[in-house]
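After the structure tokens below, expect a handful of questions from me.
For this view, one protein chain was removed and the others were kept in their places.
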Amino acid sequence: MSREGWINIALILSLLAVPLWAQVADEPFLITLSTRVAIFALAGVGLNLALGLGGLVSLGHAAFFGIGGYAMGILASHAQSYAPILEVPLLIEGTKSMPVIWLTALLVSGLVALAIGALSLRTTGVYFIMITLAFGQMLYYFSISWPAYGGEDGLPIYTRNNFPGLNTLDPIQFFLISYVILCIALVFISLLTKSSFGLALNAARQSVRRVETVGISTYRVRLTAFVLSGMMTGLSGALFADLNRFVSPSMFSWQTSGEIMIFVILGGTARLFGPVAGAALFIVLEHLLGGISDYWLIFLGLLLLAVVLFARGGLIGLLAGSPSRSG
Amino acid sequence: MSLVLFIEQVLNGFQFGIMLFLTAAGLTLVFGVMGLINLAHGSLFMIGAFAAASIAGWTGSFVLAIMASLAAAAAAGALVEVAVIRKLYDRDHLDQVLATFALILILSEGTRWIFGSFPLYLNIPSYLSGPISLPGGIQYPLYRLTIIIAGLFIALCLRQLILKTRIGMQIRAGESDREMIAVLGVNISWLYTLLFALGAALAGVAGGLVGALQSVQVGMGEPILILAFVVIVIGGIGSVKGALVASILVGLTDRLGSILMPEAFKLFLPPADATLMGSALSSMLIYILMAAVLVWKPTGLYGVRV
Amino acid sequence: MKLKIMLATAALAMTASAGLGETVKVGMITTLSGGGASLGTAIRDGFMLAIKQANNPNIEVIIEDDQRKPDIAVQLADRMIQSDKVDILTGIVWSNLALAVVPSVTAQGKFYLSPNAGPSALAGKNCHENYFNVAWQNDNLHEAAGGYANTAGYKNSFILAPNYPAGHDALAGYKRMHSGDIAGELLTKLGQTDYAAELAQIRASGADSVYFFLPGGMGISFVKQYADSGITIPMVGPGFSFDQDMLAAVGDAALGVRNTSQWNKDLDNRANAAFVTAYVDEYGRLPSLFASQGYDTANLLLSAMAEANISDRDAFRDALRAANFDSVRGDFEFAANHHPIQDIYVREVVLEDGVYTNKILSLAIENHADIHAANCSM
Partner (left out) sequence: MRAAALLVYSPEVRQEVADSILATEGVCKRFGALLASDNVTLDLHEGEIHALIGPNGAGKSTLIEQIAGAIKPDKGKIYFRGHNVTKLNTAERARLGLARTFQISALALEDSVLQNVILGGLGAQGRPYRFFKPVLASSALRETAEAALERVGLAQLARTRAGELSHGQKRQLEVAVALTLKPKAFLMDEPMAGLGSSGSARLTTFLSELRHEAPILLIEHDMDAVFALADRISVLVYGKVIATGSVDEVRILPEVRRAYLGDDAWDC
């Protein structure tokens, strides 16, 4: 196995080992932090599909993160108040069941990604970056000013949603749920990278003309990737909302988009485990630097700058050397 | 709505648009010539406002304050260009987005470190304060009128600079063909630093001028940054003329939208709901405008580059 | 930022209030970085001043910055409860952060003492026995402004606020108490900094007064632009837009503006005089409304510690409910929903020895409690 492969295994195992140890040592907060890492990593894995593999620099992925969060918030709040979401033309009731919420989050964020992607992918380069940012802002302002679900105050959900057979309020069990979903996403991406679709998407990033000339529509390939990417980020948003038992418009803010992007870059763009390493590093930094100074964001900025300027492969790139793409 | 009120709102839209133009012009020039997308442009706007507030507090002179905003932002721009931006020209947009995002964190928190968390004081000088009467019985604040005139003057200077001077020629050469300016024997890195500082100075002046109207505080640059991006994308990235047209368009849409949307909804909704719906929709209006323009013309109104 | 304050045990003998020996751990989550940092800093400074004065060795305070982000606040609350094992949380400035944090804190059996945010949900339907608000319910100052408008004889007010829940509550609060007409009502964009369009509408509306709720930088921008617009009708706002830490940035534009507040530095009571002097000595600036709320919050906590052990939740809760402390705002008691019943004043912005500050004009409403208590089943 390659060096990167070993690093990946070490990474995913330590993400499991830390909370398990914390469970034994009675450090529940460490479990919460690890859950956060797993959920952010999932958001990053989603973005990385569009950004790393597809070369689509989306500065609007907070839109899907937020949609996933609100899918959870709206369903759970209606279940809490026993008020149906919709009565006409058909009865839709709220739910506290995680699998149903996840499916809804996947479906809705997928549909939103389809709409945003269909328009945004007509443009390229900076225009694409900016139009995705604009769609994110649109949803942000909408979520703030629409009072039905709390507006800027957000929407608190008093108890965590249910998963059959598990006690989700137990931190370690909720961690395991998030961890397993992250692992499934990683397996999916690793298969996708080697699949027909992965080949076409990767080639479209390198040369649009090449792909078009063999009769494959790059627009459709990219749109598919964008939708899948949005769905994964949407699912992570639903989990994040469940972790906090709260959703708010700040999930939609452009800083959230920036942070998800930071996870990807810190870890290493287009690396399978890049977002995992990046999210872990970000959370650790947030805690270490946050303890040192009120002005810790300066240090985060400097570090980020150093990674972009001098360590382009990110954390995994530093440890594993340059990637071997050919296969 | 009365005609006087409508005209006043149009003037407000113009004034808002002119401010956006000053911020967006530098951004679009830097992209057009260097191909660089700079998220930290809003921080230069903020630096201009802080410099103006400091100098105004120290000397009491508004003119000196505005000159300071120009000088400080230009200096900060040049410094940032030499230290960081220069290494980003031949990188892809992703690296540029990330590096300049990092610069926002550094510049914002650095400013807070130096100036503290409390907003600073900067006010309109007495000789520009208060409203004046325009023909037709319109009362309009003199300071805002000054901003419109000063902004148009700066836009005109910029046009002359680009069309009539040697530096302008080099800039235009750089826009059409980056290798060309090397052939002309121009010191490119010097030209780039100068151009970046020029863009920063424009943003800084905008910051100083706007600072007198609003609150000078950390984070004031981000909302204006996003609006400036909307402007240059609508105008076509790299086109100064496009930026001017789009600025006015965005300014008018935003100002008139926030007034007309609730009124329009009142035609078929109860007033409270109409205010709510209208306000919600008007806050999204310029983004809807941008999406519509891009769907219609994927490279903006005056854009040619892809 | 992590700041553990453990006061010297040597001081134990000297303090009269430290009657009971159990250590109380307090977690303060507040905004210390970014745009809203001035509010959190003031709350922290007021709170810590009271702690320092009490010199009680049995209290330990952990302070963390929430960056004004709800998810960070939730994470900090989880950490403080799970790792640091705090008994009491406090410090949150913003309603949306409080709504994210408070329900889960109280559900886990911890106390939350709010030094600022008082969203209506927590005062009404979702009130909780472990939640105490030491500042106000969000509507209070707006209601007081509506009441003041009646006494001042304003018949036709133009009102505006940002389009978000606290803004909607503000306008509703004003209208609840104001008996005159509404000349116009506007919801502005959150974070908006240019109010030219709104000012033009105010000018055209024929209103005889303006009431606005625009917190933070929005308020500074509005007041400056209002002063420059040539509009001469009187303007009224809630106290936090004309707070001590803000006034320097507004300058002359604020002079003469009436605003409502439950506290001011010239309130005539002994606790307040001592607080103002000590605050100026400690930090070299005049205290703000937020600082006074932080100070009261700490003193409420200290008063409960003097009467009950934290391990006896019921006794401690009773001690808190009794509110047996000298509030800097004078009389203070809790309503059934654990929100204050208090007097609210009208202040005017003045220039005193070259410093912009407020002075009290009159009482706006007396012994005021919020209306949401009716929805609270406690």
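Per-chain residue numbering starts at 1, and chain names A, B and C are given in the order in which the chains are listed.
The rule is simple: a contact is a pair of C-beta atoms (placed from the backbone, for glycine too) under 8 Å apart; a residue touches a chain by one contact, two chains touch by 3 or more.
Because the structure is a prediction, the values reported are computed rather than measured.
Visitor: So there's a chain missing from this view; which of the remaining chains does it actually touch?
Guide: A
Visitor: Determine which one of A:W146, A:F197 or A:Y295 touches the chain that has been left out.
Guide: Here the residue in touch with the unshown chain is A:F197.
Visitor: Contacts of chain A with the missing chain: which residues?
Guide: 188, 191-192, 194-200, 202-203, 206-207, 209-218, 221, 224, 325-327
Rule of thumb we're sticking to: only the chains that are shown with their structure count from here on.
Visitor: So which chains are sitting against chain A and chain C at once?
Guide: Touches both chain A and chain C: B.
Visitor: Please indicate which chain is farthest from chain A, where distance is taken between mean Cα coordinates of the chains.
Guide: C
Visitor: Provide the C-alpha centroid distance between chain A and chain B, rounded to the nearest whole angstrom.
Guide: Those two chain centres are 32 Å apart.
Visitor: Scan chain A for residues touching two or more other chains and write them down.
Guide: Residues 141, 144-145, 147, 295, 297 of chain A touch two or more partner chains.
Visitor: Identify all positions of chain B at which a residue touches two or more other chains, and write them in rising order.
Guide: 109, 112, 276, 279-280, 283
Visitor: Residue numbers of chain A touching chain B in their complex, please.
Guide: Spelled out, the residues of chain A in touch with chain B are 51, 57, 59, 119-120, 122-127, 129-131, 133-135, 137-138, 141-142, 144-147, 254, 258, 261-262, 265, 269, 295, 297-298, 300-305, 307-309, 312.
Visitor: Enumerate the contact residues on chain C facing chain A in the complex.
Guide: 1-2, 32-33, 64-65, 69-71, 74-75, 78-79, 82-83, 95-96, 99-100, 103-104, 107, 119, 121, 163-166, 168, 187, 189-190
Visitor: Which chain C residues qualify as touching chain B in the complex?
Guide: My answer: residues 32-35, 37-38, 41, 163, 185-189, 191, 193-194, 196-198, 200-201, 203-204, 216-218, 220-221, 224-225, 227-230, 245-246, 248-253.
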